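A single protein chain has been removed from this complex, and every other one stays in its place.
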Amino acid sequence: MSTRLATGGRLIDRSKPVRFQFNDTWLSGFEGDTLASALLANDKVMVGRSFKYHRPRGIVASGAEEPNALVNLGKGARHEPNQRATTTELFDGLYATSQNHWPSLEFDIGAINAKLARFLPAGFYYKMFIHPRPFWKHIYEPFIRQSAGLGRAPDPETRDPDTYEHFYAYVDVLVVGGGVAGLQAAKAAAKSGARVLLIEQTAHWGGRAAVDGGMVDGQPARDWIAATVKTLEGMENVTLRTRCMGAGVYDHGYVLGYERLNDHQPQADGPRHRLWRIRTKQIITATGAIERPISFAGNDLPGVMLASAVRDYVVNYGVAPGERTVVVTNNDDGYRTAIALKAAGLAVPAVIDPRVHAIDPPLVAQAKAAGIEVLMGRAVAKAKGGRRVTGIVVTAHSGEGAALREIACDCVAMSGGWSPVVHLWSHCGGKLTWDAHHAFFRPDPAKAPTGADGAPFVHVAGSANGYLFLKDVLQDAENAGRVSVGLERDPAPDANSEHAAPIHPVWMMPAKAGDDLRAKAWLDYQNDVKVSDVQLAAREGFESVEHTKRYTTLGMATDQGKLSNINGLAILSDALGEDIPQVGTTTFRPPYTPISMGAIAGQARDEIFQPIRKTPVHAWHEENGAVWEPVGQWRRPYCFPRKGESKHQAVRREVRATRNGVGLLDASTLGKIVVKGSDAGRFLDMLYTNLMSTLPVGKCRYGLMCTENGFLTDDGVVARLDEDTFLCHTTTGGADRIHAHMEEWLQTEWWDWKVYTANLTEQYAQIAVVGPKARVLLERLGGMDVSKEALPFMQWADGTLGSIPARVFRISFSGELSYEVAVPAGRGREFWDLCLHVGADLGITPYGTEALHVMRAEKGFIMIGDETDGTVIPQDLGLNWAISKKKADYIGKRAQERSHMTSADRWQLVGLETLDGSVLPDGAYAVADGRNANGQRNTQGRVTSTYYSPTLDKGIAMGLVHNGPARMGEVVVFLKEDGETKVKARIVNPVFYDPKGEKQDV
Amino acid sequence: MSEGFEELCRVRPIARQGMITLRGDLSAKAVKNAVTGVAGVDMPSRREARHVGERAILWMSPDELAVLVPHEEAAVAAETMRSALAGIHALVADVSDARAHFRLEGDTIREVIAKLAPVDMSPAAMQPGMVRRTRFAQVAAGFWLRDEATAQVFCFRSVADYMSGLLRTAATPGSAVGYF
Amino acid sequence: MKRYSAFAVAREALTGHKGWERAWRKAQPKKRYDVVIVGAGGHGLATAYYLGKRFGITNVAIIEKGWLGGGNTGRNTTIIRSNYLQDPSAAIYEKARSLYETLSQDLNYNVMFSPRGVMMLAQTEHEVRGYLRTVHANALQGVKTRFITPAEVKKIVPIIRLDGPRYPVLGALWQDRGGTARHDAVAWGYARACSAMGMDIIQKCEVTGVRQEAGRVTGVQTTKGDIACDKLGIVVAGHSGVVANMAGFRLPIECVALQALVSEPIKPVMDCVVMANTVHGYMSQSDKGEMVIGGGADQFNNYSQRGSFHHVEETVRALIETFPMLSRLKMLRWWGGIVDMTGDRSPILSKTPLEGCFINCGWGTGGFKAIPGSGWGFAELMAKGHSPLTEEFSMWRFREGKFIDESVAAGVAH
């Protein structure tokens, strides 16, 4: 069993017990424990089930590479699936449950899959479930989906109670990894005075050296670490951050840092996670190395662990993963574990080492001296056990697995050698080189990621760079630190150098293991990928490493293959008879380990999810029950329903009140762009299809704008303020777009023209006073002459209304007598209230966008976005009157000369009236005879706007119809959504209301 | 927000800030005079913000300045500039009502801004007297440092509530970064 | 070709799966082929497959710079739908969708086509109108879609928040026979079938030049030697411009990076594809339990297969607002692909100025769903010189101003 030792544990505080629950049982650990160490201390070795076969799974590692120990963490709104027990710091009241089993961890129905394993080889689902066809959707897939997924999904109505935030940091050097390499590299870089940020994903500095010891600068590693941290903390140009992981490296020195502020103290104030967006000139990745498992049969049994992890649990947490631990290693480092276990008073029945040494290297000798039996040239034939390893079978490594003896044990510590963590190096294009001597990929300094200046911007330090011994690590780190700030190399602090015998790569143990053993030798624990699966993939021609990965799902689990990639790759290259470097690795992608979606979204939630743009009258709309319509980021009132009124009833009331009395519209969102300069007229002539330069001062003119591709993009009224100043109104959506459009042409095409523009949209509240009684209302406000004589239709005037400075435009989008009044935004609400006050007895009625739409449709005015959709040219809309024939050029003119644009076959704008007076369905198409070559019904037109007209008490519509204007009076057939039900409509003049335009010009 | 924690910095809207946009040739004497005349502040050079009390001139772009004056003076000041620039190719617009302004006060203003804007807020890079137009989360905004402990942020009027929400969230108690 | 079936798997199980043959032959290029297809992605392989299946043209080589299916075919979010607005799009995407229905059987390879339904949320009045228009158009195009109410939306997708503070769900465009498929399987299934018909799939073979005589294509130069052919099909997505240059013509195409993301796997919570275009996010849940998410495209030319992070941020932000329960889930991995965008964001399946040379490209962000239809039509175009499916997708439509613009009904290409 696994237990807490009586003494030891450098990271735990035995005076501070912590209570937590696992699968609803209360357990206790100590402050400083991880959930994993605490579980082991409580003899909870089996903590989950594998993805495919639901095999029992135990804790394998002690850090971010853990593939098995994933738990549902937390309750209710704080529930979080797939949390790694090895990186979860223990806190009081922690609640965790194991995953992917039913009904229970110990008894799991899904485990039947393990019995069927031979029937479920790699890629089996590509070969099965093909017949009968409907079964995939209705039977096979539902079953597969049922068993899919690991962690429990949060409740659908969950609202995350925690907050998240972002932070931008700009530094000269970012060091990722707080082991001795990171510390030394940071120190070396900081000496130059550069701005240095050092981040470490765990809560502790020092990395492996703090566990494995050694002497640096004549002092024990741990003391050196403490001292160095102190030094760095004392430097004002250095920032240190623990619990902050380097998640991803992007172009131009952009790095994501994932800081977990409160995961270890859920009740604390402030954000749970902070996503750092770091911009750095140089990066040093001191991300260490990860130990590899060894592929032998039964290597997935709970109790079979990485040797370094076993060591970590003993040294850091005073936890013994087992009472009798067999060490299996193909390199010297594994012996450290044997020695550490012995030192902790635990039994180590044997170290099994496939190598044979003439002279024992120091660590081997040390182990023997400690009385540990060392079996050279030997291998593990298989590990035995069920929910926990009970023993191993020893065999000759060179053989096929014939049993030489059995050794009982409850823990197996395996070391297959180390793999540098090269993820961050690779994210932005860094390439790797195969180091045959050490049997691992290391960063290829000749192929480093390059930055904006084309020079390398990522450096690697320490074991991440392939240096496994303290002395070399420190020297490499010193170099990296100095190089990153352009300094000469310099000797690093001295450390005890060690002699070690070379690793003997072992990709399958024993070397000649047969199929039965290979089918039980795991590569990817979580996804249940075995040696035999990779070999099958190779046999079937999946020769690219990417093919094999996807076919077998090797390395596609939540650990992204941190343990399995190299072993799997080696098996593949062996099966293909190629060298490992030829086969190559899969691509490393961000993030290094999974990061919360909350952190990615940051502050942007609820009220500040996205900006809401508000007009000066917004508050009044809100207070008066406006139904909102989002228009871009603006909110515009759709209508103002009164008590007991439906939206439709409200719209009808608003239309009638406006047509018969006076209505009030908040038009503040309309774009207002000032264009000034001696070339302003010339510029607007290019921008609009109309001739604007001839517009007299004091007058207004409706204009159309097209894209260079010929399509109608915006419309609005232009007012000439003085000889060289125009005010251009745009649609609500157009304001920013058109202003940018103007600046683009001015800056990039006609930069010698004398024109300045300014977007004054938000300087003014613009309020439309509309209806037969509009003049009366304004006259009551007083301050300026708004009579027909003083201010005729399509003119503007400056003055004051009710003592508020105002610019009044006599323009109409409703067909009624109408004034659009622009007042300073700061006084918009005042003006609005004033109108309501003095207009009360006139029945003044605020109206929303829907009434606006209805009234403009009754008048046959087009609406950008309804009559236009990016494929419509002004000529389609009967707007030729607004296209100047006098001009040689305007933006879009050339495009409109293309064959398809001038074709007689284009659909053109008409009015539509159903024969029965009903309202045509929105978006309906008019059918023509026959079908096209693809069997689709032929069409001859479509509805662009359709409304019930309260004024005419019938349905009215506009639409684009093939050759429409020439077909007045003709009846065409539209089809409803079902594609069958017919609606007959007559083609009519689009101006349904006041065709002569008398009402607006009074 | 729990008791015992202070906001990182004080965030308060500046109720009525006068602001005038000028576009023109900033090297032209007439332009300089017109602007410095009404502002009573020296001409700023590239990315500078010059201020005296509540009056300031902000460098907005190679051909644009923003003049800050008390709101009640803005209309007149704009008129004065216009007449001063009569016959010269320039554009003067009173945008007092088109913008919202906020003042951040406290010794962690750099941190609060660094949560929202992709800008190097280190004292070495961003010093009092500098102005920067950029992005605060999802909206265009600008800010300048009056002094080490006072920043002034401006954005469009329509997103004032959003900006206020951003700044207050960034200054939430317990969210100190402790970076600068 | 040994047929795949449960029985075959069972039989093999007893012999340690020793009897499986290669999914596709290892091939070295011959001197000459009737047709050479450049690009062994889904579109290229499907083209070759239908050349053989429909027109008996099997003396075909498919040459691939990297490994087959390794481009956008293996990088996309596997959405399959045909609820397009414009007739030409609806035609080719619906053809593709209907072929997907039986593709597993046709190829004897389980591509896991899963018609779980595709839902496009309408969150503004404008979007509602746009989708109503699409529904009407689809009815006439033979594409089965309907507009559903918010209540129906919530019923189909319980994890959705209908009344977000920003964009309440006003309804949705629903295509119940849309869904997803296993992207790799589509490429592998076509490759296996092509190989079985005697076609050569030549991987790690890069085209370095296009040979021509008197305005007619005669073959290609490759890193594995010259290969002669009567007809050449260029189906290389992001690298279309590069190969087109070799053939001596330019394209109305720009390449940008598009990203996709997956979360850690969780137990099933969402059984269809949801697209929220107003807030720019779309998501489905894979059979493994991962939430599969589509990100945005960069705004600059990019061949790096690395997108910019802010797209990930914007997408995730939008999805949390739409599905608040995602907030504590963790993103496992995100990656980029190079997508080829045309002037109207619709593809090009066309003859070229070089006689005998055809191009199939410009699928931009939405090519996977079209693979069978694209192959079906492009094969016909290459074999017969014309195809109703590809008629409107000519590379000359831009100079005529004859666009196929899907953005008009709030539609997106994904």
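Here are a few things to note about the model shown:
A, B and C are the chain letters, set down in written order, and residue numbers restart from 1 in every chain.
To be clear about the criterion, contacts are C-beta pairs under 8 Å (C-beta built on N, C-alpha and C of every residue); 3 or more make two chains touch, one makes a residue touch a chain.
Everything below uses one rule, namely that contacts and distances are computed from a predicted model.
Not shown: a single chain whose UniProt protein name, out of "Peptide/nickel transport system permease protein", "Isovaleryl-CoA dehydrogenase", "Sarcosine oxidase subunit delta" or "ABC transporter ATP-binding protein", is "Sarcosine oxidase subunit delta". Partners of the chain left out, restricted to shown chains and counted across the full complex, are A, B, C. Considering C:T15, C:T102, C:T149 or C:S304, the position touching the chain not shown turns out to be C:S304 (whole complex).
Of the listed positions C:I79, C:V143, C:V207 or C:I253, the one in contact with the omitted chain in the full complex is C:I253. When the whole complex is considered, the residue among A:E897, A:D916 or A:D978 that touches the unshown chain is A:E897. Residue positions on chain A in contact with the hidden chain: 250-254, 279, 429, 450-454, 708-709, 740, 743-744, 747-749, 751, 888-889, 893-895, 897-898, in rising order.
Where chain B meets the missing chain, the touching residues are 46-47, 60-62, 64, 118, 132-135, 140.
Considering the complete assembly, chain C touches the hidden chain via residues 239, 241-242, 250-255, 298-304, 308-310, 343, 398-399.
The rule we apply is simple: only the chains that are shown with their structure count from here on.
One inter-chain figure worth recording: chain A and chain B are separated by 32 Å, centre to centre, where each centre is the mean of the chain's CA atoms. Centre-to-centre separation between chain A and chain C, using Cα means, comes to 22 Å. Separation between the centroids of chain B and chain C, computed from CA atoms only, is 48 Å. In chain A, 277, 604, 607, 610, 612 are the positions where the chain touches two or more neighbouring chains simultaneously.
Across the assembly, chain B contributes no residue in contact with two or more other chains. The touching residues of chain A, when paired with chain C in their complex, are 51, 78-82, 118-119, 121, 124-131, 133, 136-137, 141, 144-146, 148-160, 162, 248, 250-251, 254, 256, 277, 427-429, 515, 519, 532, 536, 539-544, 546-547, 550-551, 558, 560, 587, 589-591, 594-598, 600-602, 604-607, 609-610, 612, 629-631, 638, 709-710, 865-866, 869-871, 895, 898-901, 921-925, 927, 932-937, 939, 942, 975-979.
By the touch rule above, chain B contacts chain A in their complex via residues 1-2, 5, 16, 21, 23-24, 63, 89-91, 93-99, 111, 114-122, 124-125, 137-139, 156-162, 165-166, 169-170, 172-177, 179. Residues of chain A touching chain B in their complex: 163, 165-170, 195, 239, 268-271, 274, 277, 279, 603-604, 607-608, 610-616, 633-634, 674, 676-678, 754, 756-758, 760-764, 824-827.
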